[in-house]
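Please read the structure below before turning to the comments.
With one protein chain withheld, the remaining protein chains of the complex are depicted in position.
Entry: chain A
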Amino acid sequence: MEHTIEAFKREESLGARHSGAAAASDGKIHIERTQYPYVTGSSVLGIKYKDGILLAADMAASYGSTKRYKSFQRLKPVGKHAVIGASGEMSDFQQISTMLDELTLRDQMWDDSNTLGPHEIHSYLNRIMYQRRNKFDPLWNNIILGGVKNGKKYLGVVSMIGVHFEDDHVATGFGQHLARPELRKQWRADMTLEEGVRLLEKCLLVLYYRDRSSINKYQIAKVTEEGVTISSPFAIETNWELEAFQNPTKNAEGSW
């Protein structure tokens, strides 16, 4: 008993807020760091189009194989010029959202004509993710950040280990494998809004057919010079009569 109370007091003084500390049988503290995610979001997609950026994600937050939460918003505006979407551990995403809210609030409090652009926010995010990785206590997310400022379009990714880059079209999770090939084939820099949305819906549909942890309820975020809008949830029409879905165990006798 005494060991546990002592260990708890020591944990407090160490300020171990992010990690779980447990007293083992020998009375020493074992700081546990993030080993695996619990409540997770699946893919996020992002593309540049003629007037700005489009991001798309479904609204599921799974608890292992259970589709626990079906109205979880995984896309979030950041300041006036950017939107962020995350896959991975959703509680970490919420913490990142809080940090970004604080950042944009402090930026506003200067009360001058300067605002943080998407590039600056991407850089800031990268520093956070990399710092946590160095402590072996990562924020378990793969994040897409898109924005438009002064006519310049920006679309970037930050991973949980701090790898960061920019591209014309990006995806996280299964989207990297199922959506990117389609985006590579179909993406053009001068797509209109309708063409961009149609392309994203095509990719989302593939993900719904083939990614077990996705649901047919999506949001699309649009960023242009005018600002950020996130659509209300919508669904896409599915067709399960496609030939590819007939006789699914054709190539794997005995499975279901």
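Here is the rule we use: contacts are C-beta pairs under 8 Å (C-beta built on N, C-alpha and C of every residue); 3 or more make two chains touch, one makes a residue touch a chain; residues count from 1.
One rule holds for everything that comes next: contacts and distances are computed from a predicted model.
Only one chain is not pictured, and the protein name UniProt records for it, out of "Proteasome subunit alpha type", "Exostosin-2", "AP-4 complex subunit epsilon" or "Very-long-chain enoyl-CoA reductase", is "Proteasome subunit alpha type". Of the listed positions A:119, A:188, A:202 or A:217, the one in contact with the omitted chain in the full complex is A:119. Checked against the hidden chain, the listed residues A:70, A:127 or A:198 yield one contact partner: A:127. For chain A, the list of residues touching the undisplayed chain reads 110, 112-114, 116-117, 119-120, 123-124, 127, 150.
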